[in-house]
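Note that this complex is displayed minus one protein chain, with the remaining chains in position.
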Amino acid sequence: MTEKNQNGISRRDLIIKGAVVTAGLAASSVLVPARFAIGGQAKVKVGILLPYTGTYAKLGTHIRDAMLMRFAEANNMLGGRPIEFVDIDSEAKPAKAQQLTDKLIKKENVDFLVGPVHSVVGMAMVKMARGNGPITVIPNAGADQLTGVLCAPNVFRTSFSSHQMGYPGGPAMLEDGHKRVVLMYWNYGFGKQVAAAFKKSFLPAGGTIVKEIPTPFPKVDFQAYLTELAALKPDAVYTFYAGGGAVKFVKDFAAAGLKKSIKLYGAGFLTEGLGAAQGDAAEGVRTILHYADTLDNPANQRFRAAFKAATGASADVYAVQGYDAGELILRGMNAVKGDTGARAEMIAAMENAVIDSPRGQLRFSKSHNPIHDIYLREVVKGENRVVRVAAKDQDDPATGCSMA
Amino acid sequence: MELSFYLVQLLNAIQYGFLLFLVASGLTLLFGIMGIINLAHGSFYMIGAYLAYWLTGVTGNLWLGILLGLPIALLVGYLVERFAISFLYQRDHLYQVLLTFAMILIFNELQQILWGTDVHGVAIPEILAGSIPLTENQSYPIYRLFISAVCIAIACGMSWVIQKTRLGMMIRAGASNREMVQSLGIDVNRLFALVFSCGVALAAFAGMLASPVDSVYPGMGENVLIISFVVVVIGGTGSIKGAFVGAMLIGLVSTFGKVLLPEMASIMVYALMAAILLWRPQGLFGRAA
Partner (left out) sequence: MSALSRFLPLSALLVLLLFPLLGSEYYVGLLSRIIILAIFAMSLDLLIGYTGLVSFGHAAFFGIGGYALAIAFQDASVIHLWQALPLSLAAAALAALLVGWISIRTSGIYFIMITLAFAQMFFYYFFESPSYGGDDGIFLFLKPVLMIGSEDILKLEQENNFYYFALSCLVAGYLLLTMILRAPFGKVITAIKANEHRVCALGYSVNRYKLVSFVIAGTLAGLAGFLEGAHSGYINPSYMSWHESGIAIAIVVLGGMGTLYGPVVGAFIVVLLQDFLPSLTEHWQLLFGSIIISVALFLPRGATSLLPRILALLRREKSEDASSEEDPLEKTDG
């Protein structure tokens, strides 16, 4: 289990330490600029709200472990101050999101807030944190609104927006020669946004959507839809499924014999980290994502080796997003030498950060969403191999954001 | 759409119905015969799938995995019955709902502790790996047909045991009048422990059998839980025939719902259940209360 992070400190230890030093220090670190605190040693509080139970548990642990790994590489010091973690299980339950965010902001008085995985939890969280709340870094949740309507100077994202997930898919499929395409996706917020973004680039460039088939989330009975897909006879199908649904979809698709006549594409989650479960069924499936295990750059190779050594697990895109969240916080804190009072300075430093991420170069837009390359990948021998760069420096339109 | 399209969809519907029956059969056994509402049924399904994944990995063979997994499932069922469920036979359904609801939480955590949070797959055994062509571009996996055959066997087997054997007679008698059977010198406690263990084993078996077509992931049990309750309630609790008809009805409504009225697909199944209960409050084949 991933109970231990790279230092051999269990999450429980972190929380207990967090609980002990709560009130007094937290108050001082907020009110008094840290520079003037005793010996400059006042701790920086980093609140983490990620799911450790339920469907998203693996994502949560990978993000956390990679972020803690990045901090450990910096000797667990942020701008000269030691770090204290307050780690909470979000359970990926929207109904509990506000209560837990409230706890981190009002009770724990955290300086930084990292989370969540689930988009709906993200919206509840950002709604409370934006503005005067702690500096917030979103390491996964992809809803466009988070850096769109809900964008704020203190909110950053190191993962992706739905737009960035879907938009590059259109041109990539056209370039591969697929003009008649069926869209299949889980019918929920994120799935719908990805599909909409795909259409935005695919239709104007001359593609035809034969049919759009939204399927109920999070259900995995695809048989009826696959029969429909077979009858429609498109060139290819573009999909959005993740986790258990992605495994089932890829396997059912192959079992129905559709691989021969219809080319399967999807947002990267379709095959990300699922190689062992999907087996041969995934061979030849093409997906679009801002990361690939096999990316040939030094940062990626170093990161993958370190993550494997620290956790025993293979790194994936979620770990990368967590690692970059840690990096972004470090940049901000180092720029102000640990003075959390210098908020504007810190935000400016984070906004202008250019990170040599395992995914390639990572920058941030005015709405604080990542700008990064998007890759077209193909599963070959169980690995997501890069076919080509599908979109260079992919940005997000940040619809509704007052900062963009 | 051509006729062949609807025929293939019909096949899908029946196939889905069989899968549902497989899961629901254990539930109707506990539900109707013992009067136990078992919300943890989906968890037992999940445990079955994980056992299949784990033991297939160890032995390299799904059949061996199932063979080794079934006794484990029986044991789990026996322990749960002895240490929890057996205290509740005389109490209101409310406590069963609560107890088994809490069990979902516990089994989810245990699953995570034992097997982690990854998504897994189980390979289809070599002999059944092929598929049969249906239309010009779609084919049908043999393994799915195999599942259907197993379902038919289970349905027949269960009806036979309950209707025709001495054991079945005792079970039926125990369900309708516990004290009477007890006074006849039959150990009802042991009988119920046996039935409960079998119900759990059936759920786990469904999970094992479905593991190559479904994937194995945390929370997978909750996807089948509610729908299998719907099946049992539509059919009438305790009726194997009812569960079978219920499963087929749900299979049809949900498959053709997806094709013909996609935006209503999720709601339709529940609407069907409400309509049937409005017409027959004890389900299609249930005895009037």
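Residue numbering begins at 1 within each chain, and the chains themselves are lettered A and B in the order written.
Basically, contacts are C-beta pairs under 8 Å (C-beta built on N, C-alpha and C of every residue); 3 or more make two chains touch, one makes a residue touch a chain.
Note that this is a predicted model, so its numbers are computed, not measured.
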item	value
Residue among B:37, B:175 or B:220 touching the omitted chain	B:37
Sole contact to the chain not displayed, among A:44, A:59, A:88 or A:362	A:88
Candidate in contact with the missing chain, chosen from B:15, B:131, B:223 or B:237	B:237
Absent chain, residues of chain A that touch it	3, 11-12, 15-16, 19, 52-53, 88-89, 93-96, 98-99, 102-103, 106-107, 119-120, 123-124, 127, 143, 145, 187-189, 192, 216-217
Where the missing chain touches chain B, by residue	31, 35, 37, 39, 84, 87-88, 90-95, 97-99, 101-106, 108-110, 112-113, 226, 229-230, 233, 237, 263, 266-267, 270-271, 273-274, 277-278, 281-283, 289
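Keep in mind that, in the parts below, only the chains that are shown with their structure count from here on.
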item	value
Chain A-chain B separation of Cα centroids, rounded to whole Å	36
Sites on chain B touched by chain A in the complex	1-2, 5, 8-9, 12-13, 15-16, 108-109, 112-113, 116-121, 123, 131, 133, 135, 137-141, 143-144, 213-220, 223, 254-256, 258-259, 262, 265-266
Interfacial residue positions of chain A with respect to chain B in the complex	1-2, 53-55, 57-58, 61, 213-216, 218-221, 223-228, 230-231, 233, 243-244, 246-248, 251-252, 255-258, 260-262, 274, 276-279
